[in-house]
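One chain of protein is taken out of this complex; the other chains stay put.
Every chain is named by a letter (A and B) in the order it is written, and numbering of its residues begins at 1.
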Amino acid sequence: MIARQFKHRNSALWVAALVHRLSGLALAIFLPLHFLALGLAINGAAKLEGFLRWSDQPPVKLAESGLVFLLTVHLLGGLRVLVIENFAWRDRQKQLATLAAAVSALVAFVFLVRVF
Amino acid sequence: MNVQLYVWQRLTAALMAPLVIVHLAVIFYATRQGMTAADILSRTQGSPAWAAFYGIFVAAAAIHASIGVRNILSEWSALSERRAGLCAIVLGAALALLGFRAITALVLT
Partner (left out) sequence: MSEAISELSVSLWRGGREGRFETYTVPRRQSQTVLDVVSFVQRHIDPTLSYRFACRVGVCGSCAMTVNGKPRWTCRTHVSKVVAKPVGGRLEIGPLENLPVIKDLTTDMAEFFEKWQAAKGVFAPSRTRRDAIAQIRPDTPARAAANAAIECINCGVCYAGCDTVRWNSSYLGPAALTRAWTLVNDERDGGNAARLQAVAAAGGCHACHSHQSCQELCPQALNPTAAIAGLKRRTAAAYLKGEIKT
């Protein structure tokens, strides 16, 4: 369409909704792979052990902390929606949305630091 | 159908909120330095609690993810509503199948 940018798309709440959707999509794509990896144990520990050791590499650990971020941010974004839809309106939502993103980043960071 | 999908989406979301927090704790525990596959399996094998927890989690996630993906497909892709719904069902079925297989691998073998 015609207008080149939507200024209101810079709102923390709009970004929260978009991040919620994109993180959900990423998790939905990741999940079958996660299940396949865990399913390696179906014939004993050896194959799973091989996979776990492969995943010790720093790039994989970095990706894993990304996944932890996505999971946490999707959880908190989902809580935002559940609260809006089921409880009385609260006005400080923008600050809460930004806080949620910060908490997610913190959780992912803690994960990353622990595995190195 | 919209109300049904909406109710299922929100119910599974609410159900999974505490499950995700527990799962994050499990992730942190399982990724401690030096934990091997054998260590993990020794904790999960033969455990009805693990099976129940993750069984519920997998079922809820399969439902929740497929409804979410249906929304994304119908809004962001050129697929018809019907096709989007079919893709979603396929995804949900795949997640349920692979998920229960993974639980079997960790609890029953």
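In this text, contacts are C-beta pairs under 8 Å (C-beta built on N, C-alpha and C of every residue); 3 or more make two chains touch, one makes a residue touch a chain.
Fair warning: this is a prediction, and the values are worked out from it, not measured in the lab.
Peer 1: Quick one: jot down which shown chains the absent chain touches.
Peer 2: A, B
Peer 1: State which residues belonging to subunit B touch the missing partner chain.
Peer 2: On the subunit B side, contact with the omitted chain comes from 1-7, 10, 71, 74-76, 81.
Peer 1: Contacts of subunit A with the missing chain: which residues?
Peer 2: Its contact residues with the unshown chain are 1-9, 11, 13-14, 17, 21, 80-81, 84-86, 89, 93.
Here is the rule we use: only the chains that are shown with their structure count from here on.
Peer 1: Hey, how far is the Cα centre of subunit A from the one of subunit B, in Å?
Peer 2: Distance between chain centres: 14 Å.
Peer 1: Could you pull out which subunit A residues touch subunit B in their complex?
Peer 2: Residues in contact with subunit B: 21, 24-25, 27-28, 31-32, 34-36, 38-46, 48-49, 51-52, 64, 68, 71-72, 75, 78-79, 81-82, 85, 107, 110-111, 114-115.
Peer 1: Taking the touch rule as given, give the residues of subunit B at its contact with subunit A in the complex, in rising order.
Peer 2: Going through subunit B, the ones touching subunit A are 10, 13-14, 17, 20-21, 23-24, 27-28, 31-33, 35-38, 40-41, 58, 61, 65, 68-69, 72, 91, 94-95, 98-99, 101-102, 104-106, 109.
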